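The complex is shown incomplete by one protein chain, all other protein chains being positioned as in the whole.
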Amino acid sequence: MTTATPPVKEPKNYLNAEHGLRSWLLTQDHKRIAILYLIAVSAFFVVGGLMAVLIRLELATPAGDLMDSNTYNKVFTMHGVIMIFFFLIPSIPAILGNFLLPLMIGAKDLAFPRINLISWYVYMLGGTFGVIVLLSGGVDTGWTFYTPFSSSYSNGYVVLTALAAFINGFSSILTGLNFIVTVHRMRAPGLTWFRLPLFVWAHYSTSVIMILGTPVIAVTLFLLMLERGLHIGFFDPAYGGDPVLFQHLFWFYSHPAVYIMILPSMGVISEVISTFSSKKPFGYTFIAFSSVAIAVFGFLVWGHHLYVSSQSAYAGMVFSILSYIVAIPSAIKVFNWAATMYKGSVRLEAPMLYAIGFIGLFTVGGLTGLFLAAMGLDVHLTDTYFVIAHFHYVMVGGAIMGYQAGIHFWWPKIVGRMYPRAWATVAAILTFVGFNLTFFPQFILGYLGMPRRYHVYPPEFQVFNVLSSAGASVLGLGYLIPAIYLIWSIKNGEPAGANPWGATGLEWQTSSPPPTENFEVTPVVTTEAYDYTALTLTTQEVTHVG
Amino acid sequence: MAAHEEHHVVPKSVYFAVFTALIVLTWVTAWISTKDLGSSSLNVAVALSIAVFKASLVVLFFMHVKYGTKLTKMIVGIGIVWLLMLLFIVMIDFWTRTWMGVAGR
Amino acid sequence: MASHTAVATKAAAHSHPGYGELRHHFESHEQQKDSATIGMWVFLLTELMFFGGLFLAYFIYRQWYPEAFASASNKTDLWLGAFNTTVLICSSLTMALAVHAASKGKRILLVGFLVATLLLGGAFLGVKAYEYHDKWVHHEIPGDHFECEGCHDEVHTPLFFALYFGMTGLHASHMIIGFGVLLVLIWQAWSGKFTEKWYTPIEMFGLYWHFVDIVWIFLFPLLYLIDRTGRSLL
Partner (left out) sequence: MLEAKSFELFPEAASSIAGHVDAFYAFMVLVSAFFSLLIAFLVVYFAYKYRHRPGENIVYAPYDDHSLSAMLLEVVWTAIPLGLSMIMFVWGISIYFTEARPPVDSMEIFVTGKQWMWKIQHMEGAREINELHIPVNRNVKLTMTSEDVIHDFFIPAFRTKADVLPGRYTTEWFRATKVGSYHIFCAEYCGTKHSGMIGTVTVMTESAYNTWLGAGGGEGSMAEQGQALFNQLGCGNCHASIVNNQNGRCPNLVGLFGSTVELKDGKQVKADASYIRESVLYPQSKIVAGFDDYMPTFKGLITEDGMLKLIEYIRSLGAKNGVINQATPLPVQTADPAKAAISKPGVALPLPGSGGVAR
């Protein structure tokens, strides 16, 4: 495709269809709502990231020299709360999912566009409360809000923080509800369940978790607010309550929630690996069903967070074996992705680099999850930096890598322009290196016994902490660079064309950026997903092929 | 789109029958709770069985699930299974806490 | 993958009278209706899990403190509870009949049944308010000023009342929301917005109302009917 030098008039698309703030804030177009989410979620990522920077700065030395203990505790609490509730859970579903789900299934919009917009406002309301807490001094319970510390000892902002997460939960529920109905009822003619892209399967499974798990955390936080605010006891032993019950209720949601974070990412990876290998994903049905299996079995393992909490050892056994069972579908996915590349035609574009990074880092993160699922080993490892390393590997190395892969993959579709691909390669490599430098040392620290949520620590742990802090600055750079070139590309990038990567999904068949109605005519699907042979494009037409 | 079955209109007589059953059962359960059935667990079992039965009537007839699509039935089923999962799996912990005879294990 | 064959399904749809507005992104009224129904059921699913957390807490503490629960439960008024259950079931019936009337396109009957539902719902809330007031007067509100005359286990009875207020309060708040929605529906029904071909909001609200009824069907035995025989009471 030639780069048009004279400013041709852009065809009508969802971005230029209407102008003005009003047209954005009252929009019911899923694509515009996705953009609203993109802006808000990114803002929270920067805030959460700055908290991480503070943590790593403080931990560079064993003494508490940058801030006092109270501040440090508030910083990691807000880091956790923001990153989990306000960044990672909405990230892929609310941005990429929102944007792509209707496009991928050939629909004009989600089933309930108004509810979609409401969910964004609900998210913003929750976020506002979060910001109020942050500005008024913060809360220091840890993102897990364990009682009775949160309900009887910590400061009163617990109520507001819990309220923020509570409200935010409803945004998540509304999104999940919308996705489920959309997948059931809005598919284009001919698009049967087993012709759906794997991204859609992943989002469907995610939505199931959202609607079944989120209400439980909501009611838990509601009870916590009552206990903290009105001294109505539910969990504090002083009232005859059981603090371990709080932990059960909390993790009944929060363990499945980790799959809310990873499943969408896995969906992205399935798309990216397939596209850049120009090959149908190996074991389509296995990957699809493993998403559903993860969603279902993911609900049965929460007690692996409670091995030392005075939960019964027998319950622990049940949770332990189920934790291993739920790991198997993840293993299936990893092997199938690797097999997809076999005899493909592999192009190492930026999204693919991120995807390969994802596979490696998620594997390490997932495997270290197996250490923690083993009861005898978790006794030593729980609440140490080993856990911190485990979950940053799966969440940052896994989920965020997948998010970056997705953003780089669909960016040309979203804004209609290509980013500088050399810079993207540099950023991907920096992120990978910086990430490992930051979090690998934490595994060692954890086995050595350094507890998490420690403001000051014994000096013998310093070496690994310094490594980790150094890594974090490289990692920060890895996030900064894309932020710059992606924004730059909105105005200055080369026009991307409808299908720059030679991908198969329906979303690539409409123009970039797509028109408000998504498709000129409702597409009719006649073939399996990922049928590259049916792709009529020739190599020359695929602009950005290696 | 798949063909959709014609919307089913439940005859009024069904509503009245269900309603009568619900009212009768309400007063039966209240009355029986004041009677000693021999063990308190029996009282609980009776009260809960009646409640489950009443709820099923409402779901099946007032909420039309009996005449609904497979999908609706599936959603209702999932709801019940998930609720029981939450209740029972947590109970595994509470029921077995004293088994080992070691405090806190 | 997908051939660009045009499908003109929607063309005629807009002109169907009596089906209500077809939102732009749907292909047919049927699809729109189905979406609403599935959406409502999925929503009720989340509601069920929402109450589930409270039920769980209830079951655990009842097992732990049976005496405290028994003596505290005896503080509730059994016959008032049974009466209120009856009121709620009546309102469920009128709601079901309202949906029925709507499906037959009988406007006045529809409005009548909706109003009846509203009144019965109001009666239920009134009785509930009376009961709350009674608890208030007797200081049976958990918190710093809790008192419970004749309760033996002073430490754990508040737990029962915490659950009592938590569960019935959440239930009542659902009733109040329903009350508000009903007002709007009555007005819409009166002004003839619904037809026998299109009364989705009435139907969806019916599902919601029946669900709220079901929750109460369980709350009644769990909160009011513990050990009324006085067997294990001291």
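So that you can tell them apart, the chains are marked A, B and C in the order they are listed, and the count of residues begins at 1 in each.
Simple rule for what comes next: a residue touches a chain if its C-beta (ideal position, glycine included) is under 8 Å from a C-beta of that chain, and two chains touch if they have at least 3 such contacts.
Small disclaimer: the values here were computed from a predicted structure and weren't measured.
Asker: Report, in label order, the displayed chains that the undisplayed chain touches.
Answerer: A, B, C
Asker: Give the residue, chosen from A:P11, A:G137 or A:P237, that touches the chain omitted from the document.
Answerer: The one listed residue touching the chain not shown is A:P237.
Asker: Of the residues A:A17, A:L230, A:L367 or A:I490, I need the one that contacts the missing chain.
Answerer: In the full complex, the listed residue that touches the missing chain is A:L367.
Asker: Residues on subunit A that touch the omitted chain in the whole complex?
Answerer: Spelled out for subunit A, the touching residues are 69-70, 73, 140-142, 144, 146, 148-149, 152-154, 237-238, 240, 243-244, 277-280, 282-284, 286, 307-310, 313, 316-317, 320-321, 324, 327-328, 331-332, 334-339, 341-348, 352, 356, 359-360, 363-364, 367-368, 370-371, 373-380, 382-384, 444, 447-449, 451-460, 462-463, 502, 532-533, 535, 538-539, 542, 545-546.
Asker: By the contact criterion defined above, which parts of subunit B meet the unshown chain? Give residue numbers in ascending order.
Answerer: Residue positions of subunit B that touch the missing chain: 100-105.
Asker: Where does subunit C touch the missing chain, residue by residue?
Answerer: That gives, for subunit C, the contact residues 65-68, 152-156, 232, 234.
Convention: only the chains that are shown with their structure count from here on.
Asker: Pick the pair with more C-beta contacts: A-B or B-C?
Answerer: B-C is joined by more C-beta pairs in contact.
Asker: Go ahead and note the Å separation of the Cα centroids belonging to subunit B and subunit C.
Answerer: For subunit B versus subunit C, the centre distance works out to 15 Å.
Asker: Would you pick out the residues of subunit B that each touch at least 2 other chains?
Answerer: 1, 71, 78, 82, 86, 90, 94
Asker: What positions in subunit A touch 2 or more of the other chains?
Answerer: Touching at least two other chains: 184-185, 189, 212, 216, 245, 248.
Asker: Considering only the defined contacts, which subunit B positions touch subunit A in the complex?
Answerer: Within the complex, subunit B contacts subunit A at residues 1, 71, 78, 82, 85-86, 89-90, 92-97, 99-100, 104-105.
Asker: Under the definition above, what is the set of subunit A residues touching subunit C in their complex?
Answerer: Residues 102, 106-113, 173, 177-178, 180-181, 184-186, 188-190, 211-216, 218-220, 222-223, 226, 230-234, 239-242, 245, 248-249, 504-506, 509, 521-527, 529, 531, 534-535.
Asker: Considering the complex alone, what residue numbers of subunit A touch subunit B?
Answerer: 184-185, 189, 212, 216, 244-245, 248, 252, 299-300, 303, 306, 310-315, 318
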